[in-house]
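A single protein chain has been removed from this complex, and every other one stays in its place.
By written order: A, B and C. Residues from 1 in each chain.
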Amino acid sequence: MKNTFGSAVSLTIFGESHGPAVGAVLDGLAAGLPVDEEYIALRMERRRARGDGLSTARVEPDRVEILSGVLNGHTTGTPITFVIRNTNTRSGDYAKTADLLRPGHADFTAYAKYEGFQDARGGGHFSGRITAASVAAGAVCEKILEEKGIRCYTHIARCAGIDDAPLSSAAGQFPQDPEPGHFALLDPAKEAPMMAAIRAAGEQGDSVGGILETVITGVPAGIGEPFFDSVESELAHLAFSIPAVKGIEFGHGFALADLRGSQANDPFTMREGRIVTATNKNGGVNGGIANGMPIVFRTVIKPTASIYREQNTVDYVSKKDAVLSIKGRHDPCIVARAAVVQNTLAAFGILDLLTVRYGTLGQKK
Amino acid sequence: MKNTFGSAVSLTIFGESHGPAVGAVLDGLAAGLPVDEEYIALRMERRRARGDGLSTARVEPDRVEILSGVLNGHTTGTPITFVIRNTNTRSGDYAKTADLLRPGHADFTAYAKYEGFQDARGGGHFSGRITAASVAAGAVCEKILEEKGIRCYTHIARCAGIDDAPLSSAAGQFPQDPEPGHFALLDPAKEAPMMAAIRAAGEQGDSVGGILETVITGVPAGIGEPFFDSVESELAHLAFSIPAVKGIEFGHGFALADLRGSQANDPFTMREGRIVTATNKNGGVNGGIANGMPIVFRTVIKPTASIYREQNTVDYVSKKDAVLSIKGRHDPCIVARAAVVQNTLAAFGILDLLTVRYGTLGQKK
Amino acid sequence: MKNTFGSAVSLTIFGESHGPAVGAVLDGLAAGLPVDEEYIALRMERRRARGDGLSTARVEPDRVEILSGVLNGHTTGTPITFVIRNTNTRSGDYAKTADLLRPGHADFTAYAKYEGFQDARGGGHFSGRITAASVAAGAVCEKILEEKGIRCYTHIARCAGIDDAPLSSAAGQFPQDPEPGHFALLDPAKEAPMMAAIRAAGEQGDSVGGILETVITGVPAGIGEPFFDSVESELAHLAFSIPAVKGIEFGHGFALADLRGSQANDPFTMREGRIVTATNKNGGVNGGIANGMPIVFRTVIKPTASIYREQNTVDYVSKKDAVLSIKGRHDPCIVARAAVVQNTLAAFGILDLLTVRYGTLGQKK
Partner (left out) sequence: MKNTFGSAVSLTIFGESHGPAVGAVLDGLAAGLPVDEEYIALRMERRRARGDGLSTARVEPDRVEILSGVLNGHTTGTPITFVIRNTNTRSGDYAKTADLLRPGHADFTAYAKYEGFQDARGGGHFSGRITAASVAAGAVCEKILEEKGIRCYTHIARCAGIDDAPLSSAAGQFPQDPEPGHFALLDPAKEAPMMAAIRAAGEQGDSVGGILETVITGVPAGIGEPFFDSVESELAHLAFSIPAVKGIEFGHGFALADLRGSQANDPFTMREGRIVTATNKNGGVNGGIANGMPIVFRTVIKPTASIYREQNTVDYVSKKDAVLSIKGRHDPCIVARAAVVQNTLAAFGILDLLTVRYGTLGQKK
């Protein structure tokens, strides 16, 4: 299904950037699970643009209204619907350049696919804004997982040419979420230079990309399926639904190409009565199935397609070459905001796989 | 669904390495499309092990029997079932070490998931052998796409530390498939050193990995969906169902992290009356939807988990640390064989997305 | 998926009777198809309760807000979201009897399934009110089908012991929809006695059921699938999602049990250059696939479960036998309102099957 994904738990997303609202329907949860609206608001706050030179000047409160499926702070077991109204829309910014295809964007593919009937205002259904509702839905999943001892954390592994500290530096304690306005970094000292580099690119009318790294701890061995519904297939399917993600790798990922088997295999060993692996180069997944070690994956976020520099392009209507100068309000870097989306979608994916295995009965406390 | 994937066209796979057979059911094709059993046999031949020091000594004829859905060389429109009998099985090789978890393999996760009831012989359902049937199914898809002017080609971009020529070197002509026993390389001169490096690793009881690159030309702009069923989500979902794939990237992939937007955006331009992009750093996909340029993606294949060196591990039954020496017949490198699997699954994925868009009526010639 | 159905076009429903809203997401439509909000309002008006002794005194305006997927009166090709706010809720009516399981209702099964976390107010997710949003979605489908020459009509074949005229009496012209406040009947003379019989039952604190008959004309031969996605399976799956439907039959249905093959087979014959059947005892479906004749099916609607008479039941909390007197506002008969739901869901089902076959490209005018 086109805008619905999941096996036992499903997520449906809808909305356009400049339409009345964006939203999501989260279905298939067990009844009696906690829904913490304050936590959802915190997640929305982290995804939200701040107009601070790091993200777009389109600042909206992103208040989430829950239309169904929640009563007295718990899931009822029926579909949960999240709606976020669009308030601060300035479609006029787009009018003048509407026929000029923005490079790196979906303008041309939207024309090709929707034959001219797409809602092109502000990127329409292709806007990163659509991810707001999936963050609300995924925030519910994060909290449910947390009660089961499963935690998801995503940090900015690299951005604007600056690396965060490696994940190994966090061993022994689970990283804390950043305060609003701050970046999710293992080494807080990297924040100032990273922000400076982003602002510098923005001031040049340009944009930067980066790499996100997600770690999920506490996942019981045995979830996921050997082939099409592997943990990796499920998480990759979801990750590529985030606009701007162009690659994903698990464990040591592309670096495995240059290792030998004797280096890439994670030896098993007993630790405190449990079977664990001594290393985790396979990122917590063997044969598509979680092995109980932290699930680790990295995605690449391409630099924001909307830049203020002049770009060569085509006028779709006249079918002639043209030069485009973008107006509108855009992020010089979406890596920090995408981190929240990636983390919440990963939580959704893991909860889906858990529910396939354990069913919906008796999940409540 | 666990072993079934696809929206309009679906693929179901089944089988165990040492059971009676492996197979696949391909459903949802239009009626009247060509099914070329000779071409299927060629594809099987390319995936087949050869016992030549480059792949496992378990050599089987891999004859594909079609049980349904084909009549007079054409699809009937009903499910096509492919069965490949297992003939050369030597389960005895595994008996002695059955309780010792092979590092990098699914032994432990299979125990965790199937609670001891898995068919562990030869890797059971986790064996690369299961991919044989999906090659047969995907070969049918390749031929159907070819009639529509869509071609898929996968080469070994890197293996055992040796790079093939870049894709750009093939511009202007579509690469030819290699002869049996040869590698899919854009620069044939790379074959001898690559094979030598693989054999060297094998002689040391070790294994190597590599990187596959797939290019799909002729895909019409407009297929794929904005979010969950993006071209990237579909192809990644399928790629991660190939054992040993641990990462995938589209276009310039992870390298996009260090580009600026002005470098990463592909400018549109008119060429012979068509809208094209001057570069293809986004790998033929914008906003999840094909833009008509070649779809390009790369996957990393980890080094074969089965190696002959001693490895530290755990005895699952006694729950004690142990040392494992693997017997059995294994590939020092599966990159060349995986290339066929990746190519055929990609063809399946594209045909699925095409069928979502164009339906099943009137596809025949 | 639990609250999502469809292959190429999908429908997701959500909401609770006394929650903030009920709604639906309709996804998978081609772009450029007409969306007529006035027609949707007409359909909502027909499903709406009127407080006239024939339906519940809970009268609400049922204004449909479209949150996404529509621009300038046409589909954009992305998900269409319909939301209908709940305004006239009086949960207090239910408080006193909340632990007493209402016979014929889902109170007990909701307890069993949701472990006490269900939203029980006004029937929650089990209320017939949830169907309001599917009517909005199905109304869009009806209009799209109409442009393709496909029409759906549902009349009350029998209600409160009174039969409408047989479908054959309408041959030659497609029946008209009734005016608001009137019943969908082929013979208008049956309306007065039918309404009188319903009111009589209601005045006795009781309720009545009936039979709906739907006819769909203009469906091209060839849609539907031989087995699991037969026209009959799809329409039955949808029909049983309407609360109170307990049976469905196609063509001559249960009466076929007593016919011989020579009587039940519909002979083919040429008519105006087209292959048709001389009779239509199979209801327009052979082997699961539409044969081009009108698709005809009938469903039975059980009498409304909510009645004002005293009923024996169980107190769920004390687990003791008890006697229930229902308050609240309920319909003595929902057959007339269910007719709209059935017709719109049938339109959705047919549009789904059409889209599987013809795809989404080029459906627009």
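Going forward, contacts are C-beta pairs under 8 Å (C-beta built on N, C-alpha and C of every residue); 3 or more make two chains touch, one makes a residue touch a chain.
As the structure is a computational prediction, the values presented were derived from the model and not from experiment.
For the chain excluded from display, the touched partners among the shown chains of the whole complex are A, B, C. Across C:Thr78, C:Thr154 or C:Ser230, the single residue that touches the chain missing here is C:Ser230.
Although one chain is not displayed, subunit B still touches it through residues 1-4, 6, 10, 12-16, 19-23, 25, 27-28, 31-32, 65-69, 71, 74-81, 83, 113-119, 124-125, 361-362, 364. By the touch definition given at the top, subunit A reaches the unshown chain through residues 8, 78, 222, 226, 355-361. Subunit C meets the missing chain through residues 1-5, 7, 11, 13, 101, 103-106, 108-110, 112-113, 125-126, 130, 158-159, 161, 201, 206-211, 220-230, 232-234, 236-241, 243, 245-254, 256-270, 273, 275, 277-278, 282-283, 286-292, 300-307, 309, 311-314, 316, 319-321.
In the analysis below, only the chains that are shown with their structure count from here on.
In this assembly, the C-alpha centroid of subunit A lies 27 Å from the C-alpha centroid of subunit B.
In whole angstrom, the spacing between the mean C-alpha positions of subunit B and subunit C is 45.
Contacts with at least two other chains are made by residues 222, 226 of subunit B.
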